[in-house]
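One structure, as structure tokens, below. Some questions next.
One protein chain is absent from this view; the other protein chains keep their places.
Naming follows writing order (A, B and C), and every chain is counted from residue 1.
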Amino acid sequence: MSEPVSALGGAVFDGAVKVTELPPRAMFSLKGDLASKKIVKAATGLTGVDLPGPNSANGAGENGILWMAPDEILLMGPRTDQATAAARLEKALAGTHHLLADVSDARSVFLVEGEGSALREALARLTPADLHPEAFPVGAFRRTRLAQVPAALWMRDGSAVEVLVFRSVAAYVFGLLGHAAAGGSLSHF
Amino acid sequence: MRYSAFQIVRQALRGHQGWPRAWGEATAKPRYDAIVIGAGGHGLATAYYLGRNHGVRNVAILEKGWLGGGNTGRNTTIIRSNYLQDPSAAIYEKSRSLYETLSQELNYNIMFSPRGVMMLAQTEHEVRGYRRTAHANALQEVQTEFITPERVKELCPIIETRGPRYPVLGALWQARGGTARHDAVAWGYARGCAEMGMDVIQQCEVTGIRSANGKVKGVTTTKGEIDCDKLAIVVAGHSGVLAEMAGFRLPIESLALQALVSEPIKPCMDVVVMANTVHGYMSQSDKGEMVIGGGADGYNNYTQRGSFHHIEETVRALIETFPMISRLKMLRMWGGIVDMTGDRSPIISKTPMENVFINCGWGTGGFKAIPGSGWATAEMVAKGAPGALAAEFGLDRFREGRFIDESVAAGVAH
Amino acid sequence: MLILTCPYCGVAADETELAPGGEAHLTRAGVESSDEDFEAYLFQRKNPKGVHFERWRHANGCGKWFHAARCTVTNEVFGTYPAQTLEPPKEILDEIVARRPGWTLETGP
Partner (left out) sequence: MSARRIDGGRLIDRTKPLRFTFNGRKMEGFQGDTLASALLANGQMLVGRSFKYHRPRGIVTAGPEEPNALVNLGKDKRFEPNARATTTELFDGLEARSQNHWPSLERDIGVLNDRFARFLPAGFYYKTFIHPRPFWKHVFEPFIRQSAGLGQAPRHRDGDTYEHVNVTVDVLVSGGGISGLAAALAAGKAGARVLLVEQSAHWGGRLDDAPDIDGQPAETWVAETVAALTNLENVTVKLRTTHSGVYDHGYCLAVERLTDHDPLGPGPRQRLWKVRAGRIVAATGAIERPLSFAGNDLPGVMLAAAVRDYLTGYGVAPGRRTVVVTNNDDGYRTAFALKDQGLEVPLILDARSDPGPVAEAARELGLKVAPGKGLAGVSGKGRVEKAAVAAIDGSGAVLDELACDCIAMAGGWSPAVHLWSHAGGKLHWDETDAMFVPDPDKPPLGADGKAMVRCVGAAAGELGAAEALETGWAAGLWAATETGHKPKRGAGPKAEPDEETPIAPVWVMPRGADPEKRAKMWLDYQNDVKVSDVELAQREGYESVEHTKRYTTLGMATDQGKLSNINGLAVLADARGEPIPAVGTTTFRPPYTPLTMGAIAGEARGDLFQPIRRTPMHEHHERMGAHWEPVGHWRRPYAFPRSGESVEEAVNREIVNTRQNVGLLDASTLGKILVKGPDAARFLDMLYTGMMSSLKPGRCRYGLMCSENGFLIDDGVVARIDEDTFLCHTTTGGADRIHAHMEEWLQTEWWDWQVHTLNITEAWAQIGVVGPKARDLLEALGGMDLSEEALPFMSWADGEIGGFKARIYRISFSGELSYEIAVDAGHGAALWEACLDAGESLGVMPYGTEALHVMRAEKGFIMIGDETDGTVIPQDLGLSWAISKKKDDYLGKRAQDRLFMTDPNRWKLVGLETLDGSVLPEGAYAVDDSKNANGQRETQGRVTSTYYSPSLKRGIAMGLVRHGPDRMGEVLTFPGVDGTETKARIVEPVFLKEAGA
């Protein structure tokens, strides 16, 4: 079976910030009662990171849990063992009311890197979300919009944000980020 | 006094000291044959045709603010009748044809300018929708045609017909559509009513509706009680409040609709263009301003302020269609409150209270309808029942599921 | 340009992250309902000049529907609360009365 390809084949843009389309990952949407031990166990067991609270995400390398909604999380892991991971999860979740779906290719993930305020300034051009460090610290995760499409922002560290968008608009978002990076400094954040 | 060029010269030689009031300063009489609540375009037109067509002249028009101060003076002044559904086409075409001669009828120049209205088709779906409308219009005695992109460019050179995103695939063209001077329509009708001896009473808010055994007796106002045999409620955004007074409820929500004008520039656009795929429409006023209208908010609102993202959406869409406006500047933006019914079509109807009639729910299409709406409402008030023009616009249609839905053609905004 | 706090995820959401949903607390008129009740349920709206209870969806966000109590004349917001309720919670009503002394909840369709 052929290797899965990402929407833009790993496109890169280098400017005031660096934008890189990350290679395909394994991603699972899990909906259910996030207080349920089984669900927490299944999620943390697979990813090896703790269940994040509202508007935040926990990650370690390619693994991660993203808080999507009060009854929904997005699990991330390496694409290599996608099938086995799915099986493991289903097994762990058996008997609890839940929804699990392999959505590995539903989204494109962009890594946006920039020093100092450049990173927040670039994204602030596209989202109404408050990106001030007080409101959007490291580890924060927020579903919002970038210009005209829904998107999720995950502050991985002080100088890197992962941007998740639906696969079909990857090219549009890549263009947006490029435009935003060309605007120069705001001397704001 | 009749207005004319000769009259202007005569008055000029007297330093313009001799002009009479356009409408009298009226104080309410204790009783009228008919009272119209609301001195906007629709209310004034209703009163005017009550007198002109039905000889009912003992009429008062009550206005809580100043006449023409509502949506009549806050719209983008587009006049057209290329509607899909028969009842809409009938009343809007009646209206448009009355506009043709309204200046002469009122001896007041309302500056009706039949410069032509085109609705751009920018998707296959819109092409189908407008072709259907063109067929319907042909059977409705409404003169429209579906024109080619080349003709569009010819009629409006500043349009980018080969835009990358939404190329113009054609347009529904109504040559006798156009614009008029909105304030003048209200002022002209007010002057016409006054000349027939009617009382236009401003700063007079209706606070209650009095009735006896289900029949209207009169109104209570901030200027005292006034009796009447018949009552017409023509108050647009405030219809719900008045209906409450008469003890019934309406299928209406009040939303903010926004518009804006650019700074004036020399003439560059001779037609009205509506682009519904991208929610925007534009024309150029006689002052040279580009007059731009957009979409309505989705939430109830009486503030006459709208949400800026609609302006943003409209402007970026129009720049895509008219690249030359990018370096023009927005001079002023404002909101009007539109009352939206369940099917986005108006209500011209009898009400649960005898001899109380209501005209409302014009949504975003009110200005173009003023003469026809007044004509039809006057007929209903005079005869006690709606005539052919108003028949389909009754309140009962929402119960029966007999809707007049214009959005079906191609999501056409007004 | 409204800003409303989503009671589910706690985000102070910009209007462009939200989708409006009309009057709140309507009760569905089912197959057995009379023509009058069904018409009222589908079309007749309170449309008040003042305190209004309405529905919003945190569309570009957690995706949850919630309710807001807002004044349609000043646009001030008295509070937001989850959609899984048949009438406004007490703390919202108290907040409204605190700012609009004498205000009472209109009941019925």
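We adopt the following convention: a residue touches a chain if its C-beta (ideal position, glycine included) is under 8 Å from a C-beta of that chain, and two chains touch if they have at least 3 such contacts.
Quick caveat, the model's predicted, so the values are computed rather than measured.
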Chains in view that touch the one left out, judged over the entire complex: A, B, C
Contacting the left-out chain in the complete assembly, out of B:145, B:195 or B:354: B:145
Where the missing chain touches chain B, by residue: 3-5, 7-9, 12, 15-17, 19-25, 65-66, 68-69, 73, 86-87, 89-90, 100-101, 103-104, 107-115, 123-125, 127-129, 131-136, 138-141, 145-146, 158, 164-166, 181, 183-184, 187-188, 202, 262-268, 284, 286-288, 303, 305, 307-308, 311-312, 315-316, 318-320, 323-334, 388-389, 391, 397, 399-403, 405, 407-409
Interface residues of chain A (partner: the chain not displayed): 1-2, 4-7, 24, 29, 31-32, 71, 83, 97-99, 101-107, 121, 124-125, 127-130, 132, 134-135, 147-149, 166-172, 175-176, 179-180, 182-184, 186-188
Touching residues on chain C - with respect to the absent chain: 1-3, 14, 19, 21, 28-31, 33, 35, 38, 42, 55, 57, 59, 63-65, 71, 74-78, 83-84, 99
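Quick note on the criterion: only the chains that are shown with their structure count from here on.
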Length of the line joining the C-alpha centres of chain A and chain C, rounded to whole Å: 32
Between chain A and chain B, centroid-to-centroid distance (C-alpha), Å: 49
Junction residues of chain C - those touching two or more other chains: 16
Footprint of chain C on chain A - complex, ascending: 54-55, 68-70, 72, 128-130, 142-145, 150
Chain B-facing residues of chain C, complex: 1-2, 15-16, 19-20, 22-23, 35-36, 38-40, 42-45, 47-49, 52, 54, 70, 72-75
Residue numbers on chain C that touch chain A, as the complex places them: 8-12, 14, 16-17, 59-64
